[in-house]
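A single protein chain has been omitted; all remaining protein chains appear in their positions.
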Amino acid sequence: METVTVNSNFKSEEYFINMGPQHPATHGVLRLLLTIDGEIIKKVEPDLGYIHRSIEKMCERDSYQQIVHLTDRMDYLSANINNEAVCLTVENALQLEIPERVKVIRTIIGELTRISSHCLWWGVMGMDVGALTTYFYGFRDRELLNDIFEETCGARLTMNYNVPGGLMFDIHPNFVKRVKEFITHFKTKLPEYDRLLTNNIIFQKRAIGVGVLSKEDAISYGASGPVGRASGYSCDVRKHHPYSALDKVTFNEALRTEGDTYARYLVRIQEMWESMSIVEQLIDNIPEGEHRVTTNAVIKLPKGEYYQKVETARGELGVYIISTGTKSPYRLKFRSPGFSNLSLLNHIAVGGKIGDLVATMATLDLVIPDIDR
Amino acid sequence: MNSALSITKNIHDWLFSIMPEAAASIAEMVLIALVYDAIKLLSKELTGTTRADKFLYNLAPYFVIISSLMALSVFPFTKEFQAFDINIGLFFLIAVSSIGVIGILLGGWSSNNKFAMIGAMRSGVQTISYELSIGLSLLTMVLLTGSLQLSEIVEVQKSGWLIVQGHIPAIIAFMIYMIAGTAETNRAPFDMVEAESELGAGFHTEYSGMKFAYFFLAEFINMFIIAAIATTVFFGAWLSPFGITESIPMLGVFWFLLKALILVFLMMWFRWTFPRLRIDQLLTLEWKYLLPLNLANIVIMALLVWLNLTISF
Partner (left out) sequence: MSYFSDIYRGIKTLLTGMSVTGKYFLTSRKGAITQQYPDNRETLKMFDRFRGEVIMPHNEDNEHRCTGCQKCEIACPNGTIEIIWDRGINENTGKKKKKIDQFVYHLSMCTMCGLCIDVCPTDAIKWGQNFENSVYDRTALTRVLNEPGSELQAGVED
């Protein structure tokens, strides 16, 4: 292209804009420092720390039972999976034999949590691209799940249902019936999601080809969960390192190769179907038995290092415990999925418009307390 | 308990004492909430940024509200109930309704906020583009009526509403008009200007209280105006369907409002269903789809009128 000399008064200038911490699209208190040229994004710099509660440090003073309830407050949308991660680490370290019943119930509730998290994500995704109704539909279906959780463990969001050694109490007698009701209900609603948003031409135009992440970049940025799988990186911990009762079920790993916003969207929709099939396989044959193994009142892990990873709704959550043999860990590190997924935002959002950034961020499905901890 | 706390408590108690009765019916609740909303907006503090251009900043809301109120003056609610019946009625409507964008541009520019400015710039781009489609789709209908005077346009429709008279091209024109009209009022799916998930509140980020309420009111009045123009041009304004209430002329107001409100409902239906377009897609839609279709449509309509293929009873 030939260069046109322009009067310096009419040169376009990059400017800086502060998106967040109080901004509707940042889903909490994430602050993005944007460098923009007109509508085109030149640089995205995430600024964290607005909701840092030093959970990892607090874990160093708490006993292992107490640590579990703190993890509810990290990725609050997959609270039960977080609880499970810590409990599994402690149980592996103590080499406890966990009853089959506990494993199955943990898996069922974990998958229901995943559906509930994706329901909320779907609603908010629609909201971020401007469709208002999706929010209500997503919350409507999530509400039924929350009722199931509330009946089972008394809380809707911060469940704290797992304890090292099993579950705090047995499932509610209504549990099986209500879960089956939910599955039948949700099977009629999920196609509706497709008709309302997935197939919508405006949504497709907004999503296809936006925020493309290649497989190589997904691996090198440490992307996990639906973000990695949409780029063709097979990274489902449930498939590759099955925990709890996940080795007993058959399910497909939702994989796509496009790596754009639409692929990430479709991966999550498919994951809801897969989670439902997992729950269906397990719900009818929950084995009888104890819901809890008695542990010492004060749990002391043997000296050493322990690591366990699980698949939350957002990706791979790792729990790394260094124990010196005392009642609380010497150091506890959470490898949170949101942090790695956020780190690639600058890579995929540059060159897009402000609207693209919002749509891309929505499919990364960030939960800021999970990133800041 | 300190005094500030007791005041809060008193207000709280007072609200609770009147709420149970209000809660008796939801309809009543909604009405009371509307009144509360109005009182809230009237009594709120007018804040603003310190380095705003004060004169333009204060002027902007009036541009927006006055232009939309002015447009209301020419609608034929019944045969007699029409404030102005000027011979360039339709032209006047289009002209006046596009003044509003100046207010939006001024408001976004002068409030010294980058989010507001992005919103204002988007508004400029959007309104100028979609003005074109509105004008052309109305022009298509003017080919049928042969007059810009609104009472004349209604008179022509006594032998069938224009959307029936002009059949296929009229329906296409109506669809284009509704799309462009939604864009013109800055409503979803074309709410680039406010785009709450992108820009927070867009051009009126820095406005509060009654000044904000002017923008807000203007948006809803504009929505009614767009619906009312469509009613007048496509659906026979105050004419009742099949002339069933022709003997009672006052019922014209009812028919006019009914038709207009159905169209307003349609626009609200768009809003709660569709995702928002991106700014470049918005322009693609206008310049690559609506405008060529519109031009072709005018030619078809002209042929239709020339060959006398219109339907009239």
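Read from first to last, the chains carry the letters A and B; within each, the first residue is number 1.
Assume contacts are C-beta pairs under 8 Å (C-beta built on N, C-alpha and C of every residue); 3 or more make two chains touch, one makes a residue touch a chain.
Note that the coordinates shown come from a computational prediction; the quantities given were computed from them, not determined experimentally.
**Q** Which chains here touch the chain that is missing from view?
**A** A, B
**Q** Looking beyond the chains shown, say which of A:E14, A:E45, A:E143 or A:D247 touches the absent one.
**A** Of all options in A:E14, A:E45, A:E143 or A:D247, contact with the hidden chain holds for A:E143.
**Q** Hey, which of A:D37, A:E192 or A:E305 is the one touching the hidden chain?
**A** Of these options, the touching residue for the absent chain is A:E192.
**Q** Out of A:M74, A:C153, A:A207 or A:V227, point to the residue that touches the absent chain in the complete complex.
**A** Within the whole complex, the residue contacting the unshown chain is A:C153.
**Q** In the complete assembly, which of A:V104, A:V163, A:V249 or A:L342 touches the absent chain?
**A** Among A:V104, A:V163, A:V249 or A:L342, only A:V163 touches the chain that is not shown.
**Q** State which residues belonging to subunit B touch the missing partner chain.
**A** 1, 5, 8-9, 23, 269-270, 272-274, 289
**Q** Since one chain isn't shown, list which residues of subunit A touch it in the complete complex.
**A** Listed in rising order, the touching residues are 62-63, 65-66, 68-70, 72, 133, 140, 143-144, 147, 150-155, 158, 160, 163, 168-169, 172, 192, 195-197, 199-202, 297.
Throughout what follows, only the chains that are shown with their structure count from here on.
**Q** Quick one: in the complex, what on subunit A touches subunit B?
**A** For subunit A paired with subunit B, touching residues are 15, 17, 23-25, 39, 126-133, 196-197, 200, 202-203, 205-206, 353-356, 358.
**Q** Spell out the part of subunit B that touches subunit A in their complex, as residue ranges.
**A** 114-115, 118, 188-189, 191, 195-200, 271-281
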